[in-house]
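With one protein chain withheld, the remaining protein chains of the complex are depicted in position.
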Amino acid sequence: MTDTPTRYERSDFQSDQEVRWCPGCGDYTILATVQNLLAELDVDKDKHVFVSGIGCAARFPYYVETYGMHSIHGRAPAIATGVATANPDLTVWVVTGDGDALSIGGNHLIHALRRNVNIKILLFNNQIYGLTKGQYSPTSEVGKRTKTSPTGSIDNPFNPVSLALGAEATFVARTIDMDRTHSAEIIRAAYEHRGAAFVEIYQNCNVFNDKAFIALTGRTEREENRIYLEAGRPIRFGADNEYGVAMGSRGATIVKVADVGEAALHVHDPEVPEPSVAFALSRLSAGPYGPTPIGIFRQVEHGAYGDLMQRQLLDAQARKGPGNLADLIRSAGTWDAG
Amino acid sequence: MTDTPTRYERSDFQSDQEVRWCPGCGDYTILATVQNLLAELDVDKDKHVFVSGIGCAARFPYYVETYGMHSIHGRAPAIATGVATANPDLTVWVVTGDGDALSIGGNHLIHALRRNVNIKILLFNNQIYGLTKGQYSPTSEVGKRTKTSPTGSIDNPFNPVSLALGAEATFVARTIDMDRTHSAEIIRAAYEHRGAAFVEIYQNCNVFNDKAFIALTGRTEREENRIYLEAGRPIRFGADNEYGVAMGSRGATIVKVADVGEAALHVHDPEVPEPSVAFALSRLSAGPYGPTPIGIFRQVEHGAYGDLMQRQLLDAQARKGPGNLADLIRSAGTWDAG
Amino acid sequence: MADQTMTVPQDREALDRVVIRFAGDSGDGMQLVGSRFTAASALFGNDLATLPNFPAEIRAPQGTLPGVSSFQVHIADWDILTPGDNPDVLVAMNPAALKANIGDLRGGGLLLVNTDSFEERNFAKAGYDTDPLEDGSLEGYHVLKAPMEELTKLAVADTGVKGRATLRSKNFFALGLVSWMFNRPTQPVIDWVERKFGPDEPVAKANIAAFRAGYNFGITTEEFHHTYEIEPATLPPGTYTNVTGNQALAWGFIAGAQSVKLPLFYGSYPITPASSILEELARHKNFGVRTFQAEDEIAAIGIALGAAFAGHLGVTGTSGPGVALKGETIALAFQTEIPLIIVNVQRAGPSTGMPTKVEQADLLQALYGRHGEAPLPVVSVTSPSDAFDTAIEACRIAVKYMTPVVLLSDGYIANSSEPWALPDVEALPDHSIPFATSSNTDNGFLPYLRDPETLRRPWAIPGTPGLEHRVGGLEHEAETGNVSYDPRNHEAMTIVREEKLRRIALDIAPAEVHNGDGADMVVVGWGSTFGAIRAGVNNAARGGVMAAHIHLRHLNPLPPNLGELLAAYDKVLVPELNRGQLTKMLRAEYLVDAIPYPKIQGLPFKAAEIAAKIVELAE
Partner (left out) sequence: MADQTMTVPQDREALDRVVIRFAGDSGDGMQLVGSRFTAASALFGNDLATLPNFPAEIRAPQGTLPGVSSFQVHIADWDILTPGDNPDVLVAMNPAALKANIGDLRGGGLLLVNTDSFEERNFAKAGYDTDPLEDGSLEGYHVLKAPMEELTKLAVADTGVKGRATLRSKNFFALGLVSWMFNRPTQPVIDWVERKFGPDEPVAKANIAAFRAGYNFGITTEEFHHTYEIEPATLPPGTYTNVTGNQALAWGFIAGAQSVKLPLFYGSYPITPASSILEELARHKNFGVRTFQAEDEIAAIGIALGAAFAGHLGVTGTSGPGVALKGETIALAFQTEIPLIIVNVQRAGPSTGMPTKVEQADLLQALYGRHGEAPLPVVSVTSPSDAFDTAIEACRIAVKYMTPVVLLSDGYIANSSEPWALPDVEALPDHSIPFATSSNTDNGFLPYLRDPETLRRPWAIPGTPGLEHRVGGLEHEAETGNVSYDPRNHEAMTIVREEKLRRIALDIAPAEVHNGDGADMVVVGWGSTFGAIRAGVNNAARGGVMAAHIHLRHLNPLPPNLGELLAAYDKVLVPELNRGQLTKMLRAEYLVDAIPYPKIQGLPFKAAEIAAKIVELAE
């Protein structure tokens, strides 16, 4: 962060590279949202680093006028961990897809989350492998027919929010490409969280998996199915807010407010240290097919990895003084000859 | 499985290889437990396959007189997936360590779990890298001092049970090396579960991490800290059963039975489809340092991967008839010359 | 062959060959019309070779240069070897397609443009300041114009297709027009469209209407009075189909699995240009084929290895970046001596490189991309249809010698096609070897007791009573397979694993010399450069410069007679789509001063390039 706040336009964060996604791709919307947000943030643009793997989503860094690396498939969380640990003053973003993050990159993702490395992970979940032209992904629904699953996929998908919570993530949220206000708000919160922030963004791939999120984006369906999670407020949803979420000894359940009364509804609090409640909320939907929670599931304070390492270095120097190489190579005892 | 049940002695499952763990290592106990169990099971010994990665735990297959592969570090879940998918009639075991399964092998583990591959994963968690002589592992506690963390580890550990539940595991349990009756019972249940079964076994490494589980194995501490999960029974524990577990809108909490009354206690049911409750139970302890649940957290039916693939093959043959190569190579249209 | 091209057209001209390239926006369906034209030509009996050229992995905006997609087909009345160096005919659906391809069109070549798309907006996108149709920049070509969009709209008027959708059929208009120009049979196209979309579907009707309109436009339009004949080729007698490399490879593994009598298990993770192997095999579950889309390449090979341990024919396919991840597991398969086939459909590297472009730069990785001494058999594919045979060969070696085998193909072979004389698959060779079912010694089963001739260890699979045993990656004792740190044992095991390769060398086809007599130069190649080298050598010979050609399928072990063959020539030229990898191998192995001819542009060799190099070197 800088002392003299700079003000930017979106255009300051637009690189000279022609944006090359398919016309109508959800990635365009997210790019605009992020560029607008970056212009608002109180961070010098040279302090931002975007790291991505491979995939359509992973093209993102090319289009953002900051530092960036378009690396290799699945490894962005590891590379970003190196950047953020080496220099805690940087704002490090990871842009990744459902295949990049959850298939080949699954291990680096869960370890970056448990270590609480100070990186902002934006997972563009389109439930398909876009760049390789339409194979099913770890978030594709069972039975999905694709080139590699002509008779339907038999793989149970991950629930990315559940997986992140199981991996000790300190900030976990979900938003939707088309809902620009909501996604801007969520991504800003991720930015403000010091530590690993995991944001699942439902992103429409209109070429290989069009309308996968229609239940949450369709004109009619959206009211019925979007469950907004708002801190401090009872969870209600539905066209006329007629539904709500209750938390009981069997987890989270959807109830008719008329039946149970407002008081019985669960009041959302992403800051409870314990992730069980957030996890229960994540199970309200197995995917974007019916009522699905949108918003911040979990947001708890915890030392960020790079900061902790920094501290260990400073402590060591305070304790032993700055390293002296001449002493070090003599530390095992010496003798003189000649 | 075979029609003519064979009866075995433990010795039938002892290979001719000298067992080479450190004297006093918990691995010996688990080996005995498993060999005894195998002798009781109604499975021909040639139908068992033990696959391991690298580590002290991973030496296991050498000592069991069945088919086995001592493979490479972290890859056992993938290799075992291949064995189990190729031949669903085999009983496939994975023996792995906390580093092997959760560090380098993390991705294969979570994917094998979500796919519900019919493998039995025995994770010997000693919270240390044994074979490489004592570095901290992904389950070591924060602040742990080891050769590679001389000023204390800054990595938040995984909670293996939480991670498995977050990865959609259908069978998740925990037991303790020294408690042979309990571990035998749990491992048998894992065997009987058709699908991916994940069993965390607290295992003492008396050379590099001795007494890590003393809170659960110490003569005095054990009664106070072992929370046995038994299906259909209210969860109670403590030297005089004075404590219990209640499930509320903030997750699972430990209560004094005297305060809340028996009725307020949570009655354990591993078969609820929804994993939230199991997850909440997994959060009762961050590790084996205080009251910690032992037993089966989750146990739900779901098609096993190999069986589903088998079915797709049979369906295809039923639909199209067995493949005919001559027709296949003509399927794109042909012409004659000469 | 650039010499024998068309002169200024007169009516009904007979040609022995022609190279046609369809070029348009990736949305314009050029791959489709290209393959339809190819199919029709195949059924007509021409020999042919094709070369599709996709835009890079990511979709580019319509009408821009990166968005251009093209399909080149070479048809002839004689046996041809390549898709042709420079097209004689270019079909350009828009300015970008023109700009991206005109440079390849041979002087005096025929240029067919869709005039409707030649408008300001598109000039800008393509980076033209002026209208190329007007500014004289196309002089030196024979330009034919057709308002394809306009005419297509009219043609499909009453097919039920409405609005922008009507334009979708313009590629069929182009196909019709070109079909007329080259006297292609129309029925195959019409049949295909009806099969594909259903006879009564509006889209089928529209495509057929546009196709007919294009054909008739040719007949009726003054400008197009001129047509061409290309007689059926006199291919060796047989039944032919037109096959791409990845298709042939997938089918080859199905055949190979049958020849070794094992169920096929293909573990893979999608990656360009290998994905279509997985996609093809996934469609043939009724052959008992198991395909597994793994979480990554390491899992893919691990799963294939596990399946192999359980008695399946384990195959894992990927491209270079994936192989870079599989090295450790390949070494495990090698150390445990379990049959496994690793397919590398090479693409331009390093790192992500140029994923849709061809390269042969993973040869040394195939040989040495592992830790420790782990020599493996390496075979390579020389043409699309050859992939079928090479797959069977890989299966044979893997099972006969209990070893992982690396099979190298590339992105050019993967996507291009050629006629394939169908083999009699009823009479596939039997390469099967029974599993061990009983002890091989009186005192029990020894998993590493070897066949004295092949050095093969027995293959006993889980589920076989009495043969329970353990394998692993640690060094192990000869015969028993028990873990061993004995220094002499390690050396002996290292040497015996190496010796296997020498045994395999005695069991592969010797290298053959093409065009050998009178040559004092030999051109040595491997993989997809076969067609270009063979054609180049032939061209040079026609020009009176003799060079022999040796093309290697087996890269490890090398054919035992190779050294002797090379010794017979003063000059050894090695064209490769890399910086000289086989060259290094030949120099180290035979101490011959092999001369590299590297090309590393993401493009295949042209026959003319090879011929020119031969001539240059001969001087």
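When the chains are written out, they are named A, B and C in that same order, and each has its own residue count from 1.
As a working rule, contacts are C-beta pairs under 8 Å (C-beta built on N, C-alpha and C of every residue); 3 or more make two chains touch, one makes a residue touch a chain.
Predicted model only: the values in this text are computed from it and were never measured.
Undergrad: Which visible chains touch the chain that is not shown?
TA: A, B, C
Undergrad: With the missing chain put back, one of B:50, B:67, B:93 or B:136 would touch it. Which one?
TA: Of the listed residues, the one touching the omitted chain is B:136.
Undergrad: Give the residue, chosen from C:235, C:367, C:446 or C:505, that touches the chain omitted from the document.
TA: Checking the options C:235, C:367, C:446 or C:505, the one contacting the hidden chain is C:367.
Undergrad: Identify the residue among B:26, B:74 or B:306 that touches the chain left out of the display.
TA: B:74
Undergrad: Looking at the full complex, which residue from A:22, A:37, A:79 or A:252 touches the chain that isn't shown here?
TA: The single option touching the absent chain is A:79.
Undergrad: Of the listed residues A:65, A:155 or A:200, which contacts the missing chain in the full complex?
TA: A:65
Undergrad: Spell out the interface residues on chain B facing the chain that's missing from view.
TA: 18, 20-23, 54, 56, 59, 70, 72-74, 103-104, 106, 129, 131-133, 135-136, 138, 147-151, 155, 207
Undergrad: Which positions on chain C touch the chain that was left off?
TA: Given the touch definition above, chain C has residues 56, 66, 298, 319-321, 323-325, 327-328, 331-332, 334-336, 346, 348-354, 356-357, 359, 361-362, 364-365, 367-374, 472-475, 483, 485, 487-488, 490-491, 494, 498, 578-579, 584-585, 587-589, 591, 593, 599-603 touching the missing chain.
Undergrad: What residue numbers in chain A mark contact with the hidden partner chain?
TA: 15, 17, 44-49, 51, 54, 61-62, 65-72, 75, 78-87, 89-90, 107-108, 111, 309, 312-313, 315-317, 319-323, 325-326, 328-330, 332-338
Everything that follows uses one rule, which is that only the chains that are shown with their structure count from here on.
Undergrad: For this structure, which two chains share the highest number of contact pairs?
TA: Chains joined by the most C-beta contact pairs: B-C.
Undergrad: So how far apart, in whole Å, are chain B and chain C when each is placed at the average of its C-alpha atoms?
TA: Taking the mean C-alpha position of each chain, the two centres sit 44 Å apart.
Undergrad: How many Å are there between the centre of chain A and the centre of chain C, using C-alpha atoms for each centre?
TA: 40
Undergrad: Residues of chain C that contact two or more other chains, please.
TA: 285, 295-296, in rising order.
Undergrad: Provide the list of chain A residues touching at least two other chains, using ranges where the numbers run on.
TA: 103-104, 106, 138, 151, 155
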